[in-house]
Structure formats: C-alpha cells, structure tokens
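Excluded from the complex is one protein chain; the other protein chains are retained at their positions.
So that you can tell them apart, the chains are marked A and B in the order they are listed, and the count of residues begins at 1 in each.
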Amino acid sequence: MFKRILYGGDYNPEQWPKETWGEDLEIFKDAHINSATVNVFSWARLQPSENEYCFDELDSIVEKLSKEGYDIVLATSTAALPAWLFKTYPEVARVDHEGRKHKFGQRHNACPNSPVYQGYAQKLVSKLAERYNNSSHVVCWHINNEYGGECFCENCEKAFRVWLKEKYKTLDVLNEAWNTAFWGHTLYAWDEIVLPNTLSEEISAEGIGSEGIGARQTCFQGISLDYKRFNSDSLLANFKMERDIIKSWDSQTPVTTNLMGTYKPLDYFKWAKEMDIVSWDNYPAYNTPWSMVAMTHDLMRGLKNQPFMLMEQTPSQQNWQPYNSLKKPGQMRAQSYQTLAHGGDTIQFFQLKRSKGACEKFHGAVIEHVGHKDTRVFREVAELGKELEGLTEIIGSQNISEVGLLFDWDNYWALESTSGPNQDLKYVSQIHQYYRYFYEKNISVDLLPVDADFMSYKVIVAPVLYMMKPGMKEALEAFVLNGGRLVTTFMSGIVDQSDNVHLGGYPGPLRELAGVWVEEIDALGPEQKNRFQFENGGEGETTLLSDVIHLEDATSLAHYTNNFYAGMPVVTQNTFGRGQTYYVGAELDRSSLGIVLDQVCESATVVSSIDEATSLEIMKRTIDDTDYYFIINFEDEEVPLPKTFDGTVDLLTGKTLSSSERLLKYTTYVAKM
Amino acid sequence: MFKRILYGGDYNPEQWPKETWGEDLEIFKDAHINSATVNVFSWARLQPSENEYCFDELDSIVEKLSKEGYDIVLATSTAALPAWLFKTYPEVARVDHEGRKHKFGQRHNACPNSPVYQGYAQKLVSKLAERYNNSSHVVCWHINNEYGGECFCENCEKAFRVWLKEKYKTLDVLNEAWNTAFWGHTLYAWDEIVLPNTLSEEISAEGIGSEGIGARQTCFQGISLDYKRFNSDSLLANFKMERDIIKSWDSQTPVTTNLMGTYKPLDYFKWAKEMDIVSWDNYPAYNTPWSMVAMTHDLMRGLKNQPFMLMEQTPSQQNWQPYNSLKKPGQMRAQSYQTLAHGGDTIQFFQLKRSKGACEKFHGAVIEHVGHKDTRVFREVAELGKELEGLTEIIGSQNISEVGLLFDWDNYWALESTSGPNQDLKYVSQIHQYYRYFYEKNISVDLLPVDADFMSYKVIVAPVLYMMKPGMKEALEAFVLNGGRLVTTFMSGIVDQSDNVHLGGYPGPLRELAGVWVEEIDALGPEQKNRFQFENGGEGETTLLSDVIHLEDATSLAHYTNNFYAGMPVVTQNTFGRGQTYYVGAELDRSSLGIVLDQVCESATVVSSIDEATSLEIMKRTIDDTDYYFIINFEDEEVPLPKTFDGTVDLLTGKTLSSSERLLKYTTYVAKM
Partner (left out) sequence: MFKRILYGGDYNPEQWPKETWGEDLEIFKDAHINSATVNVFSWARLQPSENEYCFDELDSIVEKLSKEGYDIVLATSTAALPAWLFKTYPEVARVDHEGRKHKFGQRHNACPNSPVYQGYAQKLVSKLAERYNNSSHVVCWHINNEYGGECFCENCEKAFRVWLKEKYKTLDVLNEAWNTAFWGHTLYAWDEIVLPNTLSEEISAEGIGSEGIGARQTCFQGISLDYKRFNSDSLLANFKMERDIIKSWDSQTPVTTNLMGTYKPLDYFKWAKEMDIVSWDNYPAYNTPWSMVAMTHDLMRGLKNQPFMLMEQTPSQQNWQPYNSLKKPGQMRAQSYQTLAHGGDTIQFFQLKRSKGACEKFHGAVIEHVGHKDTRVFREVAELGKELEGLTEIIGSQNISEVGLLFDWDNYWALESTSGPNQDLKYVSQIHQYYRYFYEKNISVDLLPVDADFMSYKVIVAPVLYMMKPGMKEALEAFVLNGGRLVTTFMSGIVDQSDNVHLGGYPGPLRELAGVWVEEIDALGPEQKNRFQFENGGEGETTLLSDVIHLEDATSLAHYTNNFYAGMPVVTQNTFGRGQTYYVGAELDRSSLGIVLDQVCESATVVSSIDEATSLEIMKRTIDDTDYYFIINFEDEEVPLPKTFDGTVDLLTGKTLSSSERLLKYTTYVAKM
C-alpha cells in the first residue's frame, strides 16, 4: 500500500505560530519521521462562517510538508464541527441516551442523520478533494476521526424507521423478530417505533422488579440490536459519503479512518469492507495485558485479513486514562515491533508535538513541551525511526495462522444486552481468555468474522458464540466434517440474529456438532466456584456459569465433582465427520483451559511459531519464502533467546543472535530466516 | 377461597403459534398443573387501535383452557399500554424522578393520574368483565400486574394538590405539618406546591453543604411522605377503578393483584383492604437468607391476616438478578412448602413456558426452551404437582402466632427519608434482625400493621418504631398494661405522622412505657463498635447507633463498657401494669440479641412450634383441631428429625417418620398431628 513504512503521526501546526513550523520539521527529520497526518480538526479554520472557506493555512502546511518530502495523511476535518454550525443549526447536535439535546462542545458529536451536517460535510470534503487530489505527497486520505457514539434525536428516529422498513418490509416480520407479543408490544404502525433509550425501553430498577440489573439493557433485545446496527450503519454512511466524494476526485490514493480496536458500538467487520486499508489507534493502559494488545492487533488485521496502519500510539504517556504511566525505556520500541509483528505496516504517533492547552496537553508527543530534541522520548523515537528505514522489505508481508478465533459485533452486542444469566459475563474478556492461550504458546491466530472462510484453518475457536446467524451452522459443520477442530463454549448457539432462542435445546444449531445437550445454565455468584476433574486425572475450578450437560454423541473430557451436577461433563469432545468439536461448558481456571487447548492443538497438529517453548512473544510475518521473526520480551524477568535463533542476524542491529543471551524486558529482535 | 390448591402460573399462548397450544396443555397436565394465569400483557392484541377491539384470540385461550378443566386466573392486561396509546396521547407516559417525560417502552409505566389512561383502561376492563364474567372457569381476577413506580408529571402535580387539599383542608395546617417555617418554605397558595423530585426538593451534594448524603432524600420529609402516600393511593385508585368494574359484573369471583413483598413504594396494608385475597411474587436471590423469605411470606399473610396466593415463583432461575443461579434439586419443592407453611394456598409459577425472545427469555419455566418434558425442572414440577393434589385439606388453615412484629410503610418511608443520624440504617434489615430470632427458634410470628389488635398476642416487637401516629401510644400502653410484652428499640417514638419530632424527650410517646429517657443518639462509623456487658454476665457489641439512655422507671439489663456512656444502659426492662417493655438501645450483635429475646420469650411464656430446638424450619398451620407441621431443612448440613415427629406420617409420601433420620438439605415433610 505504501512505499515505505510511514513513520510520523498527527501534526497540528495550526495550533502554533507559523514561524515555528520549519523548526518542527527539522526536528522530525532528525527522528527519521517521514509522514504527517494533518487537517484532523480544522473545519472551523477552513470554514469560519457559513459561506466562507479559507484554505490558505492548509495550503501552506501541505506545501511545506511536500517540499520537505513528507508523506501526507490528509484528514477531512469533519470530526469536530465549527461552533457556528451548532448555533445556526442546532439539529446537528446529538441527543444522548438520556434524551438530552447537546450543544457545541467536544468532538465526535454530529448527529449522523442530520441533513445539515451531511450537507456541510459534503461541501467541505468536496473542496478538499478538489484542491488536494493531485498532490503526489498525499499518500492516504483519513476520513473524520475515531467515529463513535450514538444519537437519539428525532432525525435518527425517523431514519431508524426507514432502516427498519427496508430490513423487515412488513411490521409482521418486525413484530416476529422483536417478539413483541411479549409484554404486549405489538406494533401496528411504523411511527409507533421509538428509539430505545432511557426514556423508552431501557430497563430501570423500577421497571422490572425490586432489584436492579446492569445499566444500558433494554426490555427488547431485538430493538436494541437493530438500533446498534442502525447506528453503526448511520456512521458508516457518513464515512461512505466522504469516501465516495474523495474517490470521485482521486480513485488511487487509499482511504481510511482510524478505528479503536474492540470499540463496542461499531461493527468494524462491516466497516472494513468499505475501507481501502484499516488503521487504528492503540492505547493500552498501564496494566493492560500484552496478550490483549496482541489480540486487538490481530483483530484489526483480521478485519480485512490484510496488514494495517497503526494510526495512533503515544510515544510516552496518555492523558485520558485514570493512571497515565510513562512508557518505560524500550517499551515504545517493543510495542511498535509488536504492532509490526501482528500485521502493522505503519507506525504513527498521536502526536508529533504536544499541544500547550486543552484536554490533551498531557498526552505524550515526539516534541514535548520542552520543545527540543534532548529528551528520552525523542531519542527513542529517533532510534526507532532509523531502524524502520531498514525494514521496508516487510511491508505487505503476511501473518499466516492455523487457528481462527471468531469475533463478532452482533454477538458482542447481544451477549451484553441480554438480561441474565450472569451480569459479569463480558464478551471481550471471554474471547481474550482463549486468545491468551495461543499467545502464550506463540501460536499465530487470525481473528475472524463469523462469515469467514474457515476451511484454511485447522482450528476454529468460537467462545460464547451466543448468536448463531443463518449459514453459520452449515459453515461450521462443513469445517468440522472436513477435518477441522472447533472449540466452543457455554452460552453458544443460544439465539438467532434477532436474539430469539433457537428452540429445541441448547446449544441449538451447535447441538449435533458438539454432541451435547445443555439442559440448564447455572450462574455462580462472584464468591462461588465449582470443581471438576479431568477424566485422565487432574483437577480444576470453574466460575461464572456452569452448563448442565448431557452427552449425546460426545465424550466427556472432564466432569464436575461438586454441586448437583457432580459427575456430569464440564468439557466434552465430539467426533463429527473427520473433525472434532470441543465444548467447554464453563469458565475454566487458566491452567485447566490450557490442558484442554493443548489437547486441541495436539490433535490438530497446530504448532507454535518456533519449536521451543518460551515466554518471549514470537510472531512471524512471511513474504514469499522469507520469514521475519519478531522476538520480544514483555516479561519482567530476563528470558533466554531460544536456540532456534542461534546464529541468525537481527535485522535491526545487524548483530548475530545467540541462545546464550538472556533478553532483558522489552528487548526486541527481528530475525529473518 | 379456592376448591383446590391452584397449581399453575403465567401462560402466554399469544407468544406462540396456535398449533402449539394443545401440546402445551398436555404437558401441563402431566405436571398436574390445574390452573393458568392469562391475559397479563395483551392490551395491544385486544385493542390494535383506538376504536378496534378484538377478543378472538383470548376467547380461544379461555375456551381451550376451560375445556381442559383448567382454573383460569384472568388478568386485565392494563399493565402494559399499546404503542399507539403513547403515540396518540403522550400524557399517558410517566415523568420520572429526574423530570424526564418517557415514551413507549417497558411496562408498568402509565401515569396513574392520566385521564386518558384511566379512560382506556376502564373501557378495556369493562369489555373483559362483560365478556368473561360468567365463565365458571375463571376462579380469580388478576388486575394489572406488579403495580409500582412513581410519576412526576403535571397531571400528578395537580392531583397531588387536590389530594393535599382533601387531607389538610387549609394551607395553615399543611404548613404546620410540613414545618415549612424551616428554610422559609411557607406556602401561600395551593399551586405553589410542586412535586418533590430532583428538580425541586431532592437533596444534592451542593444543596446542603460540601458533603453529599444518600440519594433520594429531600429537604422536607413532610412533603416526601405525603407524596409517597399520594403515589401509593394513586396506583391504588387505578386498582379500585378496575376492581369496581369487575365487581359490577361479577361480585363472586375474588379479585387480586400481585404484590412484591417488602416493595417500598406501596403501602400494602392499605392495598390489602381493597383486595379479596393477597397474592404475591416470591423471587429471592441466590444469597437471600431463608429467614428473609419466611418473613416476607408472613408479611404477605399479615396484610389481611389470611392465607394468600403465591402468584409467581420461578421453577428454576430468574433472569433479572445479577447472578441467576439455578434452584438446586429439591429446592423449588422446599421453597413451595415453605410458602404453604407460612400461609400460602396456591403455588403458581412465572412462567409455564419460556418466552423465546425479549428480556425474560432466561427466566425459568415449566416448559423450557427445549420444549419437552424430559427435564429436571419439569420432573420436579410434576412431582410437586402430584403431591399438592393430596393436600387440598390444608386450604384455609391458619397460622397462629403469639408474637406480633410491627411492619409499617409510613415508618419504612420516614426512617429512610430522614437526614441523619446514620446512612446505613435500613428499615427492612432492622425488622429482619428481630424476625430472624423467632424464625430460628421456630416461633410463629405475625407481621402486623401498627393499627392491629395487639391483644391476642403475648409479645409485640416493634423495632425502629420511628413514627408514632395518633392512637399508637394508647394501643401499645393498653397492650402492656394488660400483661403484654413489648420490645422496642433505638430510633423509636421519635416523630409523628408528618415526621415532626415528638418534643419533650425521646422516645416520645414510648417514654413512659419504656421507662427510659434517651438523651442522645450516637452514630457509629462502619468501622466502629461499642461494647457492653449484661448485668447478669456476658458481653456483647453494638453497631450503627447507640442511644444514651437514662433509666426512669426501667431497670438495666445491660450497660456499655466503653465510650463516654460507659455504665449507662444499652438494654432496659420496664414493668408497666401487668406487662413489660424491653427497650433495646442499639444494634446488638446477633447472639446478644438472642439473649435479650430469650428472656422476653421466657417471661411471656412464648413457645416454639415444637418442644425441641432444631435448625430445621418447622411451621404449623391449623384447621379446627388439626395441626399440619411443615418440616424443612434449609441447612447445608444434615439435620436429625426431632423426636416430636417420631411415628407420625408424612402427608406427602405416606412414610412414617423417625428421629433416627437425618434430613438432607431441602428435605421436606408435612406431619399432620
């Protein structure tokens, strides 16, 4: 996609006197920065009033950057509306979940279904595309910024009805999908539909009995799911609107927008289809597990099954988390190589220069408030920049996985929208428990949508596959029939695309495949545990939920040793065609889950990226016949280099590697083999 | 009231294809189900638009159930309004505590003072009553569903002023009652009164100093109390409106609505007077103490001092609690017999068939999602059903108690509305501390309103009798004069019916009766404890609040050994006429409270249901000269059967009981003696 590894990030010269720009660019150059993302939040500067546009400043910026040979990622500035737009057309502001109309302030707050917003955004983007489409230095269009949030205004309500009409055609079908016969919610006219928020379907403590349940749940999952889909689609329509304008002027340059990992409100698999390249913003907290960061990279790569851009990371610290720790020496470097290891083709920072005021002034930057280069942060940025210049060859290389892990926004939404059985059940956390196993074994994993082609994988892991949509049963069965290993868990196969239960016994469409019938689902309080025993010895504990399982065709791998279901299976294995399905009927303790997945991997002949066990992270990217091994120590302790790499040369430093070396924390090598 | 123990529950055939109804009924029959509650949420089906009614579906349901011999509990469907009603008449929606007007969504959300809502509800109920009044299979009318919640709309504001005018006649009287001279809130016109909510009298952190206090308290307890009374009355007026229509068509069939135990917003003692029979919904959480469940049953029985209907319980699990554990094998049976033991005359489930979608799909049912009978839950339901057929003789039998425990919604509201002295003081928890003692001793307790006839009791227990309304002093004094034992506690006798203090020294109207003057009330932080010593030896600890007590006529049973009130009494006893008053001036540790209540019981010659101490729950119901002993083990350990029952026959199984048996958890017998 790009000729070099873009190394740069958000740059906001409009916040600084023009005289300082030259010095900035010189400093960037010393850091081997080759790219800048500009015009992210300049609408108010570009259009000071309704009928006035002014591109002088942006022209200067683009010209200056171009002259100095920077690759420009050009944003469209539509993520923050000018104050005058809110004043003149209050409709552009969102109405929030509690029904409150907002005013000018913040960002990311335009009603996606406001014709006024759409109109002015179109105008602006047309002018930008017209003006800059022929700049050879613009290597990427960056639309808007971190799309997100929800709106509950009247325009959205009307648009929702249109969206529903298109989807369901008749109210009968809609009533069936939402199961409105429950609680007498049958709808007889489209305009009886109201948006599901605090003022309508949201469950309050008073609404459903004397004890409260988790916030943000509604009485009708069907409407809530459709609203989430609609909202994601509405924002996506905003993206497509801008993209199409740009494409009409410039069909070559790739178009992206920056995503946010496992951000819940947007169905990124659907979004990625409309994007030329995925880009995302990586902001782990000081205590986020590295396996979670890795998983999120893999998810972002999985969106298009292609390398991605790292549009934002901080060179040092964030400002908006509760505890904004510094990245330790070497950490930013290690984290950047982790990004590349998992499919990143760019390393971009938020931000190149720290703003002096407003809410992000404590967010780290390449140029800190001190204003010069003599900082630890700058030195680390510069060293990395230099190294990356030597890594151009990895651009476009692939991550090849034998294991696919399903991730699905519909499931995410549905699982966390449903009422019962256990409020502590969280989607991403469940997915991560499975991912972590493979991560620790250095087994590459693709994060897949539920409609992916499973056939190229040896193992498909589908934790809490709560919602089984049309076609999924057939695809999964074909996969296993054909020799694949499927791992699935409790709370799988329960509902259809509208959150209506697949009747006839859990796990519904997975029942034959898993060879089990789940008669009941027990919920454990936070202080409760169940115990179990593996059939071939060893004991474990379960938490959260416990399926009460009857074997049909499956065999038991482990059974409960307490509770009324003592003796009944907790983990099962079922041969189906040439493959096998493993059903994990409870949240297992970490070590027990490892035992189960060891068995899966063994039977599927899934192997690690190298033959040796190690607590280093080792990921491989491949291009043609060349493998690039990314070796990183994220452990607090020193870890010896695996023998595999004895005698190979580190691409970054040119040094010959030896298994006699013990890697310190954050030490990173790239071995080409 | 009923010829057999109604065994059934909520059935919503309108959620399912008509073809499936027959199969459902057959399955129910196998479970010995003899009753179904229908039409709870069908308004939108019965009246698809403003001028259109359609009873075909309901006719079919009633006809089908009747033909198969089911007793029908016929609901009125007014608890969930059709969407079109909200669209056409937005006034039917409530305004919430924060002043937000709601829209269509959820249920239980009609403004009770909306003339439009009232008008359409009347019409619907009239049509239902006209249509089904002569069905011999309708054995009970079930009005609306789980009345509850509050409304703060303009209609309610106007109605509140009318209600107040009727109560107080003049503003002078109202100003006096609300003590509006405080903070200059004197009212000079009725329309100056606004509803007490977040927008008006609610205390916020800013409102009263730099530290916040518990939410939902207002500056004027008088207006808050009156609003709570008004709101309870408003909903009760809705109930009475429907009841009167039904009675005008059918004066014979009992009319009820399902209550919710200790639900705070409604004064159920006042409600019960308007109901032919009390029914209620029993949903303990996985960690609710069994003594709390028992107490709530006794409260529901106490509302009319008559047997009650158990309108809802789940056969397996709930969906709306944080952790919805399964009922363990035998638990549902034990819990059902506990219900009967405490005065239940029916056992009804929510629900007979699990819905496939919307927020209650994870709520247990007789027919689970699997759709057949071969489930643990079904088998337990069927076994119980069979047993209950043999228990018809207990219908109408009485629970006879020598101990009365006062429960009063005015006190509940007032105690938790007042500002100070300790935010952790909760009404139901205090009542339960006393109830638990008797429960563990197997001493039957009646939960009484404050205007009950005390004379038939040996002991009246009145914890935190904060509000003493007119007549209570005289009634309690007469009771003790006449030889009764009164037990009361700290935070008693403090205020009158408007939450104005009884001046002249705490405990106000109880001062002579208790023979003590409470000079001060100390509040303890959550980490603090006081210590005390019984006069006849033994030590204990107190928490929460500590009265500083001066003996007047009373004698001390125990005195503090720390704090500045060391040496002063913490528990006192006062002879008054032929009886005695015990005053417990602090929250005692459990074992110390037991010592005090042991002494009360001994002096009052109150005895347990059997002569032996046991950790089994043993409750007795009596009809004529026959006693039915309900024997249940709710302990985790095995418990031996008391010798009392040696040789008696278990009514459920026909087996002869022996004290050599150790009962497992949930084992239940009914011994007729």
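Just so we're on the same page, contacts are C-beta pairs under 8 Å (C-beta built on N, C-alpha and C of every residue); 3 or more make two chains touch, one makes a residue touch a chain.
Remember, predicted model here, so these are calculated numbers, not experimental data.
For the chain missing from the display, the contacting residue among A:Arg376, A:Arg590 or A:Arg662 is A:Arg376, taking the whole complex into account. Touch with the chain that is not drawn comes from one residue among B:Tyr147, B:Trp178 or B:Trp409, which is B:Trp178.
Screening B:Thr198, B:Gln331, B:Ser429 or B:Ser556 against the full complex identifies B:Thr198 as the residue touching the chain left out.
Not every partner is drawn; the one left out touches chain A at residues 12, 14-15, 41-45, 48-49, 77, 80, 82-84, 86-87, 100-109, 146, 148-150, 260-264, 283, 285-287, 316-326, 328-329, 354-363, 368-371, 375-377. Chain B residues in contact with the hidden partner, per the touch definition given at the top, are 98-99, 178-189, 191-194, 196, 198-204, 206-211, 213-214, 217-222, 418-424, 495, 498-501, 503-506, 517, 519-526, 548, 563-564.
In the analysis below, only the chains that are shown with their structure count from here on.
Look at where the CA atoms of chain A average out and do the same for chain B: the two points lie 48 Å apart.
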